[in-house]
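Before anything else, here's the structure in question.
Shown here: the complex without one of its protein chains, the others still in place.
Should a chain be cited, it is by its letter among A, B, C, D and E, assigned in written order, with residues numbered from 1 in that chain.
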Amino acid sequence: MSQFAEYAISALLLFGGAFTLVGAIGLARLPDFYTRLHGPTKATTVGVGAIMLSSVIYFSSVDQGIDFSEILITVFLFMTAPVSANMLAKAAMHIGVKTVKDTEGNPWHQ
Amino acid sequence: MITIALYLTIGMVTLAALLNVYRLIKGPDEPDRVLAIDTLYINAIALIILLGITLGTRMYLESALLIAVMGFVSTVAMAKYLKRGSVIE
Amino acid sequence: MSLPLVVLLPFLGAIAAPFFAQGGRTAIAIASSVPALVALAALFPHWSVLAAGGTVLDSYEWLPILGLSFSFRLDGLALLFALLILVIGLLVIIYAHYYLKAHENVAKFYSLLLCFKGSMLGIVLSGNLLLMLIFWELTSLTSFLLISFWTHKQDARRGARMALAVTGGGGLALMAGILIIGNIVGSFELDDVLAAGDQIKAHAWYPVALTLILLGAFTKSAQFPFHFWLPHAMQAPTPVSAYLHSATMVKAGIFLMARLYPALAGTEQWFYMVSFTGMATLLLGAYIAMFKHDLKGLLAYSTVSHLGLITLLLGMGTQLAAVAAIFHVINHATFKASLFMAAGIIDHETGTRDMRRINGLWRYMPHTATLAMVAAASMAGVPLLNGFLSKEMFFAESLQLNLTGLWAWVPPIVATLAGVFAVAYSARFIHDVFFNGKPVDLPKFPPHEPPRYMKFPVEILVFACVMVGVFPTISVGPLLYSAASATLGGNVPDYQLAVVHGFNLPLLMSFMAFLGGLLMYSQRERFFNFHARFKEVDGKAVFENLVSKFVNQANQFTGWLENGSLQRYAILLVVSVIAVTAYPLATNGFHIGENGLSTIDWPTGIAACVLMVCALATVVWHRERFYALVLLSVVGLIVALTFARFSAPDLAMTQLSVEVVTIVLLMLALYYMPSWTPMESSRTQRIRDILIALAVGTGMTVITLAMLTQPFSSISDFFLENSKPGGGGTNVVNVILVDFRGFDTLGEITVLAIAALGIYAMLKNVALTPPPGDGLGHAWTRDHYPLMLRQIARPMLPLALMVSAYIFLRGHNMPGGGFIAGLITSVALILQYIASGMIWTQDRISFRYHNVIGLGLLFATIAGAGSLAFGYPFLTTAFGYINWPVVGKFEVASALVFDLGVYMAVIGATLLALVSIGRLSPHSAIKSKQEGV
Amino acid sequence: MFDRLNFPQPWLSWVLFLTWQILSDGVTGGSVVLGLILAWIIPQLTHGFWPERPGFKKPWRMPAYILRVLKDIVIASFSVAWLILSPRSPRPVFISYPLKLEHPLAISILASTISLTPGTVSADISDDNKTLLIHALDAASDQEVINDIYNSYEKPLMEMFQ
Amino acid sequence: MELLFALVIGALTASGVYLLLRARTFPVIMGLTLLSYGVNLFLFASGRLATGQQPVIGTSANYTDPLPQALVLTAIVIGFAMTAFLVVLSLRNLADNNNDHVDGKREKAPPSSKQEREVTGK
Partner (left out) sequence: MTHWLIAPILIPLLGGILQVVMGYAPISLRRTLALTITVISLASSIVLLVLASDDSYRIYAFGNWQPPFGIVLVLDRLAALMLALTGILGLFCHIYASGGADEGNRQFHALFLFQLMGLNIAFLTGDLFNLFVAFEVLLIASYGLLMHGGGTARTVPGLHYVALNLVGSALFLIGVGMIYSVTGTLNMADLAVKIPQVTGNNLNLVKAGGMMLLVVFGLKAAILPLCFWLPKAYARATAPVAALFAVMTKVGIYAIVRVFLLIFGEGAGELANLGMDWLFPLALITLSMGVIGALGADSLKTLVAWQVIISVGTLLAPIALGSVAGLSAALFYLVSTTWTVAALFLVSELVASQRGLAGDSIVTAPKMRHQTLLSVLFFIGAVAAAGLPPLSGFFGKLLILQSVEPGVEMAWLWGVLLVGSFLTLIAYSRAGSIVFWWHVDGHVETPEPINNRVSISTGILTCLTMLIVVLAGPVSDYTRATAEQLHDNRGYINILQTPVHVPQNPLVGESH
């Protein structure tokens, strides 16, 4: 395995792990549902994407062939994450979850 | 080096999963819980990939793919349940 | 062959009788007589053998393992009883012909009567105790039906049930006794049993066997304290009473004692049990008969008394007493049958049997009165009639008992006392019915003589009474001798059948009885007043109350146990498991096997903790259903991860896909259900349940720990070795599923298919009202099918099909396979339903899921059956490698077709199930109505 | 169902074919043949489920758009990470974004893009497809966000679709 | 690891059994689901635990026991079919009897939500 690959893999792994963690921290820490929605849709998706990428590089550098299956999963995640977020936001608006006080504007009435 | 990075990453993802579980149990509303489980699904994908790297096998890749698909459908269904009650109508 | 014929003919006649019913009452009566006539003819030729003290045997194998043979045996005793059954049976048929009314179900009556006759003949002619037992119980059954012939009468139904309970129950005791006898002797053949008397009596189990057999005999023969059923059986039509309850069935118990006399009698136990029972019955029956106002009631108790007399004679254990017993069987049968018939005639002509209303019938039916009076005189023991002869013998024997001290006085006094009562009630029967003033308020007035030939049977019987009374030696001498010889095993004592034996003590006793009886009758008012002080107990009512009480208590007990609570049943099940496994597990303790424990890596540890926390959280928050569902799906997810973690990729994928489908299914159901469970169990209940759950959890932990740490080897090496060369695939799990254990998989998809079909069927025409909004008071949102979801669902289907194809095709060699592929396709389709709705999606699916299921099963079956054509067993797979240009080498395998079947079955079943529930939603229902879908 | 021998959705067939090659263990003769078969057969089976045509006018602009979004996603992640980790509490805002796009797919893509990029999540689309409700995690003013989105994403999409 | 696995199975079965003993269909179904998770893991464990030894020929040096995996797969599918049937049966019960009791009681329908409970003060 080339030195470059090793650096790239490690970096991607750490990047991915960190972002996954940040997404989760956001989920745990942010004050209301709508703000919490941001963490997973972006940070976590990106984090997992990075880990996928590291996996692609890892296996490409140990095996002979190149396999992009992980990329497919990543693409899939990127395609679906906004939809999940949309659906959840709609559900939250329906239920009327509380928003933080200084939120400007209002969720729609469902 | 990869090993260390791998362990650190696994640690971070596991921690992330724990935080998700915290949110899941804490709520306070149902959408929060569904959001938490949706995130948990994605973390599980990461864990599976990391397991694959640790074991040096791609045997578990399809499991990750499946979690992605199933996690999505499950989240969508739960969200629809919350707002429509009837998932299939 | 003639003996089985004798027994079977009546049964054939019973089957045939209804066919003659169309020919009218006469035809059926004649037809019903045929079996008896034939039987008499068939028995006649055997007389020479019997007279010489021989026996006739006719035996066929039936159930050798049990020792039961179809064997018939004719000797003197059997002949005597057979003749009674046949002859009196014939007379009863004639009598019944006039007795039954036109509208009554004559066919049923004769059929039952013939069945009874056959059963009775079976008892007396059986050469095998088990065979006899069969006929014994048959008489109980047929008499049950005969007693209740007038089913519209409550008393008849109750009397019949009581008779069945007592005699049938006694039959069960008899069954046990006979089995013990058979066990002792090693055979149930009568010849063997009779020859093994000493062996039986010496056996440790003799007392038990004797008690059980006597229970059978006493119940059947209405001995005290089982006598109570007989009077209530008088609710039967009179021909039945005349036949069953005087001449035949009640004599079956007597017959049994006589039959087994050589095998069982002659011990102290026999003496005390039989004679004391007989004595008690004799006295009690005679006493009560006195006070019965019902004609048939009087006769019934008189019968009880006479049965006691015979029993007492048999119990005495002397040979002469036995002879007397048998003689009295004949005599009692003749006079009692005729008396019953006379009573029936009176009932028939006056419309009542109440002696307080029936008076002075001599004026209206002198002929009948004469006959009845002769028979009653015989019952009373008037000289020159047959009753006198056997009673004299009885008195004589009562003096011969070698009892010590004052006890020696008991039998003669009891005998005389019983004689007094007998004379008294006979006198009452004569005086109170035919004289004693004028009839009071008869339903039919004036009474007159019955049809000529209705009296014919009575005449015959009364004639017999007289004949035997006057010419005993000529009339019954040989028959009695032969029967006595058979009873006593050939040791017949010297006895004389003379009309008068000179002036001796027995004659004095007769005299005293006669005077005493008349005196008693003349003072009857005093006795009646005395007797009236005791409250009369209605046996039927007591029995009926007892049964109802039993039934109610059983009902309550059952209801208390079977309380309709799943919780109760589940606790019983779980506690049973704990109970039966606790001991082996406790012995094992917290055992760690030889392999010891391996280290835990902490991500796995954390995941496990999360799983446990979520599982427990599901329990804690189970009352908030949706929340619990979310927690449950976390558990499912981690279970899937666990499979992946421990080298089971196929399982991980399966678990994931199944999990999602399950969650969707649960949500579909939850829509209609309360979203919240109230707290219903009490604190005690919860603590109990927690303890049970903890016990189960601990048990499973201990088991798992013991199991996981034990070294192990399995048959799986074979699978690993043969998977590729023999099964053509490298994914061993898949090869096991489609090849090594393909039959399991076939079963598994069948289960899935059936479940879906069942679900579909169950939800047809079910109306459920969905809640108008969620439990928090919000109405549901308007948008059924959000835009973004619809847009993402579009490409998902082709992509998912692509992934399915991929997972499917690689399944044989890599994790995957038809099942997982099927679930992916299903989930993609479910997404279409969620995103775009039932109607939209269903419009685009041009096949019925039923057919998909069917085709899936068919593919799998055909793939399996293909090998049959090559002579290989079902599910033998075939595979090969083909090298094509461009494409290169690829594998073709029949297992793939099998897996395709799995794939289709899974899709069909999953979707059929989900769509069936989805269809319930009002939206799809309304829409499908509008659009005619 | 197989009433046509053509490819009802050629671009879908392309996507499927490429996907298959990615999934397969290397591009071989076998994978190409099988890929072709699947690329033909799957659209035949599913085209009923995709009634609207995608409506791309200039599909070749897609890659550039995707690259741009990817870049934004990475950047967005950092800014969101910063927001999450910083002790300052964010100032969330709901913004009603007036849509100019009309094609449902285009709207979906825009909404998805918004969700994936800095500090915004598409919370809802109005029933008439005219307004998009956006939740911004930390926004100074509505208009800034609206302009930003219009310029970065909606305009390129409009060029692609109209 | 074995102890951990054993505890997991213990927790799953215990939770499952507790829910099985509740008075309504829905908790019972969830209990059975949890129970079946525990049982599937148990059956799986009868082939012992192995890391990275997936029974796919050529992907590893050692292979774990494939047979329990196949059995669990069958068990999962059958369990799904059964659960689905039970779920629908409980729906049918709801339709037929207008309540979701399985404890033999038939009182008035309970408040269907937390809020309702709060309103009615139960």
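We adopt the following convention: contacts are C-beta pairs under 8 Å (C-beta built on N, C-alpha and C of every residue); 3 or more make two chains touch, one makes a residue touch a chain.
This is a predicted model, so every value here is computed, not measured.
Engineer: Shown chains touched by the missing chain?
Structural biologist: So, taking every chain into account, the missing one touches C, E.
Engineer: Thinking of the whole complex, not just what is shown, which of C:S48, C:T587 or C:S846 touches the missing chain?
Structural biologist: If we include the chain that is not displayed, C:T587 is the one touching it.
Engineer: Touching the hidden chain in the complete assembly: which of C:G197, C:P447 or C:G742 does that?
Structural biologist: With C:G197, C:P447 or C:G742 as choices, the missing chain is touched by C:G742.
Engineer: For a quick check of understanding: of C:G405, C:G502, C:G596 or C:P873, which residue touches the chain that isn't displayed?
Structural biologist: Checking the options C:G405, C:G502, C:G596 or C:P873, the one contacting the hidden chain is C:P873.
Engineer: Among the options C:L757, C:L823, C:M838 or C:I907, which residue touches the chain absent from this view?
Structural biologist: The single option touching the absent chain is C:L757.
Engineer: Considering the complete complex, identify which of C:A21, C:L50 or C:L566 is in touch with the unshown chain.
Structural biologist: Considering the complete complex, C:L566 is the one touching the chain left out.
Engineer: Tell me where the left-out chain touches subunit C, residue by residue.
Structural biologist: 61-68, 130, 133-138, 140-141, 144, 148, 151-152, 154, 157, 160-161, 164-165, 168-169, 171-173, 175-176, 179, 182-183, 205, 547, 550-559, 561-562, 564, 566, 568-570, 572-574, 576-577, 580-581, 584-585, 587-588, 591, 593, 700, 703, 706-707, 710, 712-716, 718-719, 722, 724-726, 728, 739-744, 746-748, 750-751, 753-755, 757-758, 760-762, 764, 848, 850-851, 853-855, 857-858, 861, 865, 867-868, 870, 872-882
Engineer: Over the whole complex, note the residues of subunit E touching the chain we left out.
Structural biologist: These residues touch the chain not displayed: 20, 25, 28, 32, 35-36, 39-40, 42-43, 45-48, 67-68, 71, 74-75, 78-79, 81-83, 85-86, 89-90, 92-93, 96-97, 102.
Please note the rule applied: only the chains that are shown with their structure count from here on.
Engineer: Taking each chain's centre as the mean of its Cα atoms, which chain lies farthest from subunit B?
Structural biologist: Max centre-to-centre separation from subunit B belongs to C.
Engineer: Top contact pair of chains, counted by C-beta pairs?
Structural biologist: C-E
Engineer: Approximately how many whole Å separate the CA-defined centres of subunit C and subunit E?
Structural biologist: Computed from C-alpha means, the inter-chain centre distance equals 40 Å.
Engineer: Roughly how many whole angstrom separate the Cα centroids of subunit A and subunit E?
Structural biologist: Taking the average C-alpha coordinate of subunit A and of subunit E, the gap between them is 30 Å.
Engineer: Send over the residues of subunit E in touch with two or more other chains.
Structural biologist: 51-52, 54, 56, 59
Engineer: Could you check subunit D for residues that touch two or more other chains and list them?
Structural biologist: 19, 23, 111-112, 122, 125 - these are the residues of subunit D that touch more than one other chain.
Engineer: In their shared complex, at which residues does subunit C touch subunit E?
Structural biologist: Against subunit E, the touching part of subunit C is residues 563-568, 570-571, 574, 592, 597-600, 604-605, 608, 611-612, 615-616, 618-619, 622-625, 628-629, 632, 635-636, 639, 642-643, 645-651, 654-655, 658, 661-662, 665-666, 669-670, 672-678, 680-681, 689-690, 692-694, 696-698, 700-705, 707-709, 712, 714-716, 719-720, 723-724, 730-733, 736-737, 740-741, 744-745, 748-749, 751-752, 754-756, 758-759, 762-763, 766-768, 771, 774-777, 813-815, 819, 906, 909, 913, 916-917, 920.
Engineer: Going by the contact rule at the top, pick out the subunit A residues touching subunit B in the complex.
Structural biologist: 6-7, 9-11, 13-14, 16-18, 20-21, 23-25, 27-28, 33, 36-37, 39-40, 44-45, 47-48, 51-52, 54-55, 58-59, 62, 67, 69-70, 72-73, 76-77, 80, 83-84, 87-92, 94-95, 97, 110
Engineer: Considering only the defined contacts, which subunit D positions touch subunit C in the complex?
Structural biologist: The touching residues are 1, 12, 15-16, 19-20, 23-24, 28-30, 32-34, 38, 42-43, 45-46, 48-50, 52, 104-105, 107-108, 111-112, 122, 125, 127, 129.
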